[in-house]
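All protein chains but one are shown in place.
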Amino acid sequence: KRQGFPEIVYGEGKTPEQIISIIQSLRNHNNNVLVTRISKEKAEKVILVCPEFQYHEAARILLWKKEIPKNGHGYINVICAGTSDLNVAEEAAITAEALGCEVHRIYDVGVAGIHRLFDHYQEIQQATVSVVVAGMEGALPSVIGGLVSHPVIAVPTSIGYGANFQGLSALLTMLNSCASGISVVNIDNGFGGAYNAALIYQLAQKGAKDA
Amino acid sequence: KRQGFPEIVYGEGKTPEQIISIIQSLRNHNNNVLVTRISKEKAEKVILVCPEFQYHEAARILLWKKEIPKNGHGYINVICAGTSDLNVAEEAAITAEALGCEVHRIYDVGVAGIHRLFDHYQEIQQATVSVVVAGMEGALPSVIGGLVSHPVIAVPTSIGYGANFQGLSALLTMLNSCASGISVVNIDNGFGGAYNAALIYQLAQKGAKDA
Amino acid sequence: KRQGFPEIVYGEGKTPEQIISIIQSLRNHNNNVLVTRISKEKAEKVILVCPEFQYHEAARILLWKKEIPKNGHGYINVICAGTSDLNVAEEAAITAEALGCEVHRIYDVGVAGIHRLFDHYQEIQQATVSVVVAGMEGALPSVIGGLVSHPVIAVPTSIGYGANFQGLSALLTMLNSCASGISVVNIDNGFGGAYNAALIYQLAQKGAKDA
Amino acid sequence: KRQGFPEIVYGEGKTPEQIISIIQSLRNHNNNVLVTRISKEKAEKVILVCPEFQYHEAARILLWKKEIPKNGHGYINVICAGTSDLNVAEEAAITAEALGCEVHRIYDVGVAGIHRLFDHYQEIQQATVSVVVAGMEGALPSVIGGLVSHPVIAVPTSIGYGANFQGLSALLTMLNSCASGISVVNIDNGFGGAYNAALIYQLAQKGAKDA
Amino acid sequence: KRQGFPEIVYGEGKTPEQIISIIQSLRNHNNNVLVTRISKEKAEKVILVCPEFQYHEAARILLWKKEIPKNGHGYINVICAGTSDLNVAEEAAITAEALGCEVHRIYDVGVAGIHRLFDHYQEIQQATVSVVVAGMEGALPSVIGGLVSHPVIAVPTSIGYGANFQGLSALLTMLNSCASGISVVNIDNGFGGAYNAALIYQLAQKGAKDA
Amino acid sequence: KRQGFPEIVYGEGKTPEQIISIIQSLRNHNNNVLVTRISKEKAEKVILVCPEFQYHEAARILLWKKEIPKNGHGYINVICAGTSDLNVAEEAAITAEALGCEVHRIYDVGVAGIHRLFDHYQEIQQATVSVVVAGMEGALPSVIGGLVSHPVIAVPTSIGYGANFQGLSALLTMLNSCASGISVVNIDNGFGGAYNAALIYQLAQKGAKDA
Amino acid sequence: KRQGFPEIVYGEGKTPEQIISIIQSLRNHNNNVLVTRISKEKAEKVILVCPEFQYHEAARILLWKKEIPKNGHGYINVICAGTSDLNVAEEAAITAEALGCEVHRIYDVGVAGIHRLFDHYQEIQQATVSVVVAGMEGALPSVIGGLVSHPVIAVPTSIGYGANFQGLSALLTMLNSCASGISVVNIDNGFGGAYNAALIYQLAQKGAKDA
Partner (left out) sequence: KRQGFPEIVYGEGKTPEQIISIIQSLRNHNNNVLVTRISKEKAEKVILVCPEFQYHEAARILLWKKEIPKNGHGYINVICAGTSDLNVAEEAAITAEALGCEVHRIYDVGVAGIHRLFDHYQEIQQATVSVVVAGMEGALPSVIGGLVSHPVIAVPTSIGYGANFQGLSALLTMLNSCASGISVVNIDNGFGGAYNAALIYQLAQKGAKDA
């Protein structure tokens, strides 16, 4: 486990009882706990027993309420094109915040309306690292990657239909990007995108402190 | 066969002798002839017998030398990102010219360097129809489609490696584009992209003449 | 946005409330609004608040009731083989009408009964552009493409079973068509097929007016 | 082995020496021998030793020269769209002849030029069984299947490029055909198409003789 | 439509009302009617109005009750390995009977228990044509094809799990069979398998009568 | 490394010089050495320097000449259908011998000629373990698996064409086998099949010795 | 059927009534019976009639309660990484026990936490054979295979999301393992993994007894 990070529990396929018991064992060690991929119904059952937790519905994340101190300067972009990819983007954003990062959400830019992207030009460029979430054709990371000189973590989503094949289209697009500085995580893995970004964010901070 | 169009011969898998004999039978009918997918070696053998033909190497097209009159105003864009996709782009451009269209070649714009695209903004927008050729992640048609209000014919190419799967990546990207006004032809089918564009170009002309 | 076209809202994944609020903001700008991919249940909730809208069930489209003036001469074919592909065909037909086109629906012709197709021969040939919708083996656009000299937009559907793979079979058929003048949109994308056709239809009109 | 049929040797991956020795052992049993998938070079080596054989280059088949008696009335159609699929069509035609069938070759009909197909209407319909060979989109069997009431054996070929995927496109088209009375063999398996057709042809004859 | 065959209605995706209306229009022409892929619920609604019909549950087929005369000698095998593939096998068997064929059901033979197959050796061999239905690895048609000298129509089913990919495994097995005399129809297409077999069966009869 | 086994070198992608140097370093430790996937040309270069090695051409294996003592009773079957799969079968057979097993080669049995298989019935059944090699439809392991009560290691080969997809067809067949007691290795991995069989063979011996 | 093994019934797709009747016919022959892939609901209905059976919920297996004697020394490992793959692991473990093997369950080791694996080092190495169950990237068998010198049966599971493609990812990983001594069964086939392991386990015992 990365230093300073909360304990992470993958909620998918676990019962509320299992999750409660994991949380309770971890809390003894005075850790913050982050539960991902947990439905509203399950989260509500957990909160009955652990009222210090709060559910983030779009992100499907359950997290301690207590203030998480930002541990550095700089910020992480979480970028997507709009309502369809919002859930995965929020999974990334909440995760990154839980891992101690400041997050800028830029949620209304898409390749088919490139002009809106330029309204955020400065903000996009000045981040330490960007998490770019995209479904359908998944072209947004390529465009962002061409605009910035920091690392881009690309997160394909399963949003789309027909020849989208549950996110395969976006995944292939991102792996084949002709922009340098882009690496890719699994389809819909907002958590993984943020985790990688947070590791990089910490390195930048640590560097700052080491000096 | 579309009125005013040359006869078209698909050169792949035909011997020079077969091509010569087809050309000769068609020439009797006073037609222009366009031979696609023909290698330099085969083309040279044909030219020995039919010296009025000229070979376009990048496009792999063999075409009569005689001046082809532009039959209208307006123009077709043929757009790609650079040297890799140039062959398919040239197949499209030469085909469109052979079908009587004026062609603007815009060959140095890619999604990973979006700024260069804006240098051509006016030219791109004012065309009647655009043929957009792209390999690797194939995101260029989406960006162009968002900038223009005319039809875009997207041509995926097989350029790339690894998870590109011989053009499948670019093909899926284009089919899943979230920009409206894009339709797609087969991988590496520069000819087909231009043929569709030329049909649309002619409709715009015919409209003009009918009135 | 294309001039003279309504505002378009993609209904999939949006709540009735979100749709109502988008409609209300757009209506202020005196626009016609077209909502695609909206279920009957959601549409009925929207109509309660916005009674000037009408639901087209087969097409799953919500549209203003007010008369949409045809803006030109000529017409668009929407062609399919029968009841299975009817929903996608209607999505195309209603969309094209909402975009100001006159539409001829030819819904009873298939490759396995080629004779019926010839009953519509004249009508099919004399259109400005054809949208051809087909599932299963998806061969109809090839046959139509060989009969007409205007552009054909092919729309594969996910209708079929077994080795159909949710429309992949029809999609590949259309991309590999040996008829010239065919371009393809995503599986089940009746909207996209009509949008491309309408852009072409407008170009033919504009040409007419420019002269 | 089917009664009255020659011995069949699959030439692919066998040396000329292996083929000669198989032929010699079979000849002792007074059989006709059919060698499929054999290259010109290998065939010439075999003929040096076994001069009573003749090579069919397009079909890549090696066959005894001796007259093969037609064993019945009626005929088998072998149908394809032209030069590209000719090799597979010839593999089917020569095989069917070697199996004692009368064969009608109809090699110039394709779905993109449906009119030519109607010039052969009577001939196509009156056969006992049809072998229909098609590459690219592979739609020809569907059209033929709709016109005839006898069995159709569909043979996809690997001819095509891009999203053709070495014949997968044609194969899926044929498996998904909405015409009844079509069954399918492996990609490029002209031999198999003809073998099935010949079995059916024999059944029709046998019936005739039994009565 | 094949002479002497009933009218065939594909029930999938049609409402009971649509089916009733089709049946009624066809009955006027004094035809037998075969409705495939129809659920029990829908069938019961149809029978309320058309009580002369009978539902075959395993086959999901609705058929006139009136005696269908066998129109010939000989019989068709319908062969499968047991309970899993029974529905598709019954779709084939009932269809073949409705098309006037005598059917032998051999439903308990599989490749993993090859001995049981030999108990039916004579019966399997003496048929005019065999329809072989198999899921999972789909190897049964290869074994049968090696035992008989009549045509085999192979029907892959979607039964299986894991790397079965909804019948793809069985389909590929059958297309790649090294036994000659096998052709293949779509996954789960029991109807299609029987239709092809019935055409062949009729040819054998017709031969008999012609002589 | 398994006790009593030779050192194993994967020859693919290594130069003769690299192989010689590996062999020499291993020989110092007094080991037998098995080099797999080595071409004739490379092997001959190695033998010039290491004349105590012998090349097995069909198996593409290089092996010490010295007698390998069989270390037990019982034997391993290596089973395939004939010439096409012979190379992979020999890779398995030579490997198993090099690993100290007695091997019975049964190379002329295939599912399409099931009778020949029964000529070997006793021999097939009485082995300790069987390696079954098959290409095309890959059905042989299912049939063998149904006949024997010892473990079967199935080796798919890439032999075939068309919808074989370089061995994918045979691989899926084997993974989906409805016979119990079958496990599968990679396509063309004769070595791996034999290695697994030899481990099992040794266990059976060890048991014998332990007692 | 393997000597000493229970009768095995594949529960998927069978009704409780069918299962009861199979059990009753088999019980007459004084056999133990193992029913796999049976849901809790169906199992409860069977137990009402056959109260001597017990349901193993995680494994989805129904089994006679009577003590199954271990028939040997040594043991089988069943290894997995945790809660997600537990069901398939239990299907393997219960099956192996029902087939007379002693089973060691090692359920908390994964490649991403390699240290825990070393806590079980001795136990893992000293087994006769290992069944290794893994989903997601499926890398565990490779690591285990490198540590042990006995045979490893790898069982991929369908656990995962996105580019996991229902277990395809884990399946390919296991087939491509660079560790020797690994063979693979179908996705989620815990039963098959255990069956192969039990055959090997018996061979080791038999050897012991034969000596």
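Chains here go by letter, A, B, C, D, E, F and G, matching the order in which they are written, and residues are numbered from 1 within each.
Heads up, the rule we're going with is that a residue touches a chain if its C-beta (ideal position, glycine included) is under 8 Å from a C-beta of that chain, and two chains touch if they have at least 3 such contacts.
In this text, all values refer to a predicted model and were calculated from it rather than measured experimentally.
*Asks:* For the chain that's been dropped from view, list the shown partners it touches.
*Replies:* Contacts of the unshown chain, counting the full complex: A, B, F, G.
*Asks:* Quick one: which of G:11, G:74, G:160 or G:192 touches the chain that's been left out?
*Replies:* Among G:11, G:74, G:160 or G:192, only G:160 touches the chain that is not shown.
*Asks:* Looking at the full complex, which residue from G:136, G:153 or G:194 touches the chain that isn't shown here?
*Replies:* G:136
*Asks:* For a quick check of understanding: of G:22, G:50 or G:172, which residue touches the chain that isn't displayed?
*Replies:* Of all options in G:22, G:50 or G:172, contact with the hidden chain holds for G:172.
*Asks:* Among F:142, F:186 or F:205, which one touches the chain that has been omitted from the display?
*Replies:* F:186
*Asks:* Under the stated touch rule, tell me which residues of chain G contact the chain that is not displayed.
*Replies:* Those residues of chain G that touch the unshown chain are 81, 110-114, 136-139, 142-143, 145-147, 160, 162-165, 168-170, 172-180.
*Asks:* What chain B residues would touch the chain not displayed?
*Replies:* The missing chain touches chain B at positions 83-84, 159, 161-164.
*Asks:* On chain F, what residues meet the omitted chain?
*Replies:* Residues in contact with the chain left out: 12-14, 18, 156, 158, 166-168, 171, 186-189.
By our rule, only the chains that are shown with their structure count from here on.
*Asks:* Among D-E, A-B or A-G, where does the F-G interface recur, judging by over half of the contact pairs matching in residue number?
*Replies:* Same contacts by residue number as F-G, out of D-E, A-B or A-G: D-E.
*Asks:* Counting in whole Å, what is the centre-to-centre distance of chain B and chain C, each centre being its mean C-alpha position?
*Replies:* 26
*Asks:* If you average the CA atoms of chain E and of chain F, how many Å lie between those two points?
*Replies:* 41
*Asks:* Suppose each chain is reduced to the average of its Cα coordinates; what separation in Å results between chain E and chain G?
*Replies:* Those two chain centres are 37 Å apart.
*Asks:* Quick check: what residues of chain B touch more than one other chain, meaning two or more?
*Replies:* 168, 171, 175-176, 180, 186-187
*Asks:* Output every touching chain pair, sorted by label.
*Replies:* All chain pairs meeting the touch criterion are A-B, A-C, A-G, B-C, B-D, C-D, C-E, D-E, D-F, E-F, E-G, F-G.
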